[in-house]
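Take a look at the structure set out below.
With one protein chain removed, the remaining protein chains of the complex are shown where they sit.
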Amino acid sequence: MFGDLDDLYQDIILDYSRNPRNFRKIESPPARVVEGHNPLCGDELTLYLLMDGDVVRDVAFEGAGCAISKASASAMTTAVKGKTRSEALKVLENFHDMVTSGNAEVFEDDKLAAFSGVHKFPARVKCAMLGWRALESSLSSTDDESGAGVSVEKKTITTE
Amino acid sequence: MFGDLDDLYQDIILDYSRNPRNFRKIESPPARVVEGHNPLCGDELTLYLLMDGDVVRDVAFEGAGCAISKASASAMTTAVKGKTRSEALKVLENFHDMVTSGNAEVFEDDKLAAFSGVHKFPARVKCAMLGWRALESSLSSTDDESGAGVSVEKKTITTE
Amino acid sequence: MPETTSSQKKNADAVDWRKLKKDFPILDQQVHGVPLVYFDNAATTQKPRAVIDSMSSYYLEDNSNVHRGVHELSNRATSAYESARKRAAEFINAGDTRGIIFTRGTTESINLVAQAWGDANFKPGDRILLTEMEHHSNIVPWQLIAERTDAELIYVPVTGDDGRLDLTRLEELLSRNVKLFAFTHVSNTLGTINPAAELCAMARKHGVTTLVDAAQSAGHMPVDVAEIGCDFLAFSGHKVCGPTGIGVLYVKGEMLEKLPPWQGGGEMISSVDFFKTSWNEPPYKFEAGTPNIAGAVGLHAAMDYLDGIGRRNIFEHDRELGRYAWRRLSEIPGIRLLGPADERIGLVSFLLKDAHAHDVTTFADQRGFALRGGHHCNQPLMRKLGVASTVRSSFYFYNDTDEIDRLVDVLIQIQKFFAG
Partner (left out) sequence: MPETTSSQKKNADAVDWRKLKKDFPILDQQVHGVPLVYFDNAATTQKPRAVIDSMSSYYLEDNSNVHRGVHELSNRATSAYESARKRAAEFINAGDTRGIIFTRGTTESINLVAQAWGDANFKPGDRILLTEMEHHSNIVPWQLIAERTDAELIYVPVTGDDGRLDLTRLEELLSRNVKLFAFTHVSNTLGTINPAAELCAMARKHGVTTLVDAAQSAGHMPVDVAEIGCDFLAFSGHKVCGPTGIGVLYVKGEMLEKLPPWQGGGEMISSVDFFKTSWNEPPYKFEAGTPNIAGAVGLHAAMDYLDGIGRRNIFEHDRELGRYAWRRLSEIPGIRLLGPADERIGLVSFLLKDAHAHDVTTFADQRGFALRGGHHCNQPLMRKLGVASTVRSSFYFYNDTDEIDRLVDVLIQIQKFFAG
């Protein structure tokens, strides 16, 4: 009914944005906290990441962004929970490839494939990547010895 | 033979430029000295002015400029010698009107009329005015009490 | 602020606005399979054919470098460039071409004042007064120079969603060791028209230098620097139907001599030595290097075009559209409209319930509407209003109420789509 719009705003994306998943705080410490910021629109997203050694034990987010960013962050949290650091980064890489190329092959049978329509909207790729870039930044930081979470002040999400 | 060029480079102008009149120094003091500078080409002209009360007793110049500037400065020296300050300024005003408008009426039967062709060459009006502007600046300065000439360091000729 | 007299009203009614639209070839196109409706005029205006052709003709017939040449093309280029300057002086009633400096745009004009005048004039503890509704281009240059000179920024508050300056506080703010008051003539987010002449008069009373950001007013209403009484005024070519890459900084006569040079290079000098340089006269002193000659030619054509219609007529036309849009948009349940309900330019900023500004603009784009979503380079104001972004629909004389009606229909669809 809406052409390209249907590709972008698939039902699952609308659902995830109206009812975001893992949309909550995780206490910090022990969680790491990263604030992602999209300079194009001014939207901000706070990501909470709780690691268990090399494994993502829990991940959640808060913030008021657009439908794409909320849905994508929701999908991200469900996709990486339980994954190791390097597995999570691999998913991120594939996700980025998909939203810039439109090729959803890797994600067949996966909810993440719903985001392949984003590639037709170059100005919205940053929206789809906001939560993921916050994750990337959080994964690359390390917990300090006391076990307290590392709080990265604010991370501007500039690369798509 | 040369169309507009003949209007610009009239015989008298060529003569005045090849054999400039009053092309010499006047000792200072008592003469006032002004350096005129045309920023468009970098040419510089030094004007020497010797007043006798309100009257131009002697006026001369030196410098390496284009044919128009040398001829015009030559003509200026012969035109204003013996004139009062205000008479000289009036000639200057008429001369400026002529080289910008082309109207040579005031100078009928006068060598200054030869410069009316300059108005067809707007980029050269500053050349024709260089010596005159130096004169204007010199006339507007005053000799100090000791009778020593006033040396205006350098005057940039910016207005046409 | 422009007054409407009945005779001028008649003029605006007499203009054939539909016919003018035909002067803009870009507007006659489909995007995503539907007709384009261009409602992003506050970001940049479209260009009439006369403007586009003027620049092509310049390059096809007269192109040369300016000022220092004596050959025919150089004479033509110089006179084209200088007559654009003369036209710009008329456009804002500057009286004198010496005070018309060509820059890249409003932003560069403001940076010139901040870095050249500001650097020479601000001392530690001096205050720079801005307003909370300034565009980033009228904030960041002052932050940079404030940091360099240890001056301090203070702000005239904005009252809230109805987006007016709180003028009750102005007198007191001006008396706090303020050196410069820089404010926008028209807000690019709220649509507010500030009483520029009144603000400048108050500043003058306190000996405060004034800069008016006319980016949003110059193409939309009569702008008269003599009437406003400001010391500096800036606007951009691309927002007045002219090309990108050209703008104007107006400097009042008495300021000109005191303004130090900013960029160094060709044209702005009188004489250069290896170790010492003397400056050319204004305005050349402030224009280093080869200027945007074709840009000035295009701007000249744009100013002719706008004044051919009459900026008062344009103002009235756009104001009607703004009021109409305000009324029609108010019908959408849960919409939040920002800025004053009247005394505004033809521009509306709003938020739909349940739909983020960027989702709205993406959706509307697919329906042919060019809207802008975001912070509109007004982040501090947005934070104050408690929003990250708004949707902005900004009109010009080639827009009409029919387009607004269609927009309202699409917005209602969008609202439903995202509310679910």
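Note that the chains are named A, B and C in the order they appear, and that numbering of residues resets to 1 at the start of each chain.
Definition applied: contacts are C-beta pairs under 8 Å (C-beta built on N, C-alpha and C of every residue); 3 or more make two chains touch, one makes a residue touch a chain.
The structure presented is a predicted model; accordingly, all values stated were derived computationally and were not measured.
Asker: Among the chains present in the display, which ones are touched by the chain that isn't there?
Answerer: Over the full assembly, the chain not pictured touches A, B, C.
Asker: In the complete assembly, which of C:175, C:290 or C:401 touches the absent chain?
Answerer: C:290
Asker: Pick out which of B:48, B:61, B:107 or B:121 touches the chain that's been left out of the picture.
Answerer: Only one of B:48, B:61, B:107 or B:121 touches the chain omitted from view, namely B:121.
Asker: Could you tell me which of C:191, C:261, C:322 or C:339 touches the chain that is not displayed?
Answerer: Considering all chains, including the one not shown, the answer is C:261.
Asker: Looking at C:325, C:377 or C:411, which residue reaches the missing chain?
Answerer: If we include the chain that is not displayed, C:377 is the one touching it.
Asker: With the missing chain put back, which residues of chain B would touch it? List them for me.
Answerer: So the residues of chain B touching the missing chain come out as 2-5, 8-9, 14, 17-18, 40-44, 64-68, 121, 123-124, 127.
Asker: On chain C, where is the contact patch with the chain that was removed from view?
Answerer: Chain C touches the missing chain through residues 25-26, 29, 31-32, 36, 38, 40, 43-44, 46-47, 51-52, 55-56, 59-65, 68-74, 104-108, 110-111, 114-115, 132, 135-137, 139-144, 153, 155, 236, 238, 243-246, 261, 263-266, 268-269, 271-277, 288-295, 358, 361-362, 364-365, 369-374, 377, 379-380, 383.
Asker: Touching the missing chain, which residues of chain A?
Answerer: Spelled out for chain A, the touching residues are 37, 39-40, 42, 121-124, 156, 158.
The rule is simple: only the chains that are shown with their structure count from here on.
Asker: What chain is the most remote from chain B, judged by the mean position of CA atoms in each chain?
Answerer: A
Asker: So what's the Cα centroid distance for chain B and chain C, whole Å?
Answerer: 47
Asker: Averaged over CA atoms, how far is the centre of chain A from the centre of chain C? Could you give it in whole Å?
Answerer: 38
Asker: For chain C, write out the residues touching at least two other chains, lowest number first.
Answerer: In chain C, nothing touches at least two other chains.
Asker: If I count partner chains per residue in chain B, which residues reach a count of at least 2?
Answerer: Where chain B is concerned, no single residue meets two or more other chains.
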